[in-house]
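A protein chain is absent from this complex, but the other protein chains hold their places.
Let's look at subunit A:
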C-alpha cells in the first residue's frame, strides 16, 4: 500500500511538474515590471468626498483601572485542561506551564509599568486610505558632525508587533553606545500593520500585503522620506518585498530575516529531489544541505506539523479568533506556542516550551497585551485569509522579482530554510546573504545584536558602492 502510494505520489509529481512547466512557458512574461501601487479605502461605510486629513498626531498607549480589573477577573476564572502525560509541547502549549505564566501575569507582571516602557519611544498616528495608522518614530539621540540619519522602516509580523523592535532600536539609532560602529546611524519607523495593535483594522475585504505596502509607502512619503531602507521578517518580509516592488526608486535597500519562496517551479522540485546528492549543481552550500535535508522530515512534515494555524486563519479567521478575543488565557496559549516553537523546534520536547531561555515573561506578555487591549486578534488573523485565500504562488506580485539591493540574514532555527540559490531567483540583487550562528523566527527580539550587525554591514555595503543608483 505504501509502495503503491509512493509510486502514485511520484506520478502525481511528474504530472504536476509537467503542468507547471507548460504553464510557466505559456505565461511567463518579462518579470521586471513594477508592482502597481494599490489604491484603496478601508474605512467604515462609504468613502467621504472630502480630502483625506493628512495630519500626523502624537499617540500614547494608555490603560485604565477598569481594563486591568477586567483582565484580572478573566485570569482568575480561567479554566484549564490537564495535559496528557509526557506530552510536553507536542500537543500545543502545555497547560501546566501556562498556569505558571498566568500566575506571573496576575501577580508580578505590571502592565502600567510596561505601558511606560512602550511610551518611551515617540508614537504617532495618521490617517491613510481611511484608517488610522500607528507607528513608532525614533530619531538618533545624537549625530556626529556631517552625518545624517538614514530612515529605516521596520515591519513586524504575526503574532508579533512593533514592540518586537524595542531592543534593536537603540542599537540602530545609537550604535556607538552599544559597542557597534557608528558609520551608519538610523532613524527608525516601526508601523503597526493595519489590523494589528494600535493601527485601525480595515473594514473592507481584500486588505492584503500589497495594500499594507502601499499604505506604508504613503506613510514614508508623508513623513518626508524620499529614500529609505526597509527591514522585515514574517509578514514584514512580504510587505517590505512588495514595497520594493512598488517603489524601487525610493528604496535604497531591503533587509530580510526571512526570505520565503512562494513561486516554486520545476527547478525547485528538481533541487529538492537531487539537491542532497548534487548540492553544487543547484547552488546549495553545506549549511543549506544541513538545514534542508532529509526534505520530507525537515521540510514537508515540519511544514505540515506547524502550519495548522495558517490553514485555519486563512479560511476561518473570525471563528478561530473569536474565543481568543474573549479569553486572555487562550490568547496567551495561542501566541506563546509560536514564540516557543518558532524560536527552536526542539523546544517542543520541553515541558515549559523553553520560552524563558530566550525571552523574559515581561516582554512576551507585553506583546500579548498589545493584542488583548487593542482587541486585534481577529483582524490580525484576517490578514492570512486576504493573502492566502487564492492559494500560494498565484498572485501577481509573487511572480515579480525584486531589483532593490537586498540583504538576507538566515537564522538557523527559522521554521523553513530558504537557500540563497532559491532566493536569488526572486531577489535578483542580493548584496549579502549570511548564515547567522543562532536564533529563530523572532530575530529582532531574540538576537537583536546579531540582527543589528547584519543590517549595519548590509547598509555599509550598499552605501559604500552607492548600489541603489546602479539599479
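We adopt the following convention: a contact is a pair of C-beta atoms (placed from the backbone, for glycine too) under 8 Å apart; a residue touches a chain by one contact, two chains touch by 3 or more; residues count from 1.
Note that contacts and distances are computed from a predicted model.
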Which of "Trafficking protein particle complex subunit 8", "Epoxide hydrolase 1", "Dynactin subunit 4" or "Superoxide dismutase" is the UniProt protein name of the chain not shown?
"Epoxide hydrolase 1"
For the chain left out of this view, which of A:379, A:403, A:429 or A:457 touches it?
A:379
Residue among A:205, A:357 or A:438 that touches the chain left out of view:
A:205
For the chain left out of this view, which of A:40, A:83 or A:419 touches it?
A:83
Would you indicate which residue among A:241, A:257 or A:327 is in contact with the undisplayed chain?
A:327
Since one chain isn't shown, list which residues of subunit A touch it in the complete complex.
1-2, 4-5, 7-8, 11-12, 44-45, 70, 73-74, 77-87, 91-95, 98, 201-205, 304-309, 311-327, 329-331, 333-334, 337, 375-379, 382, 385
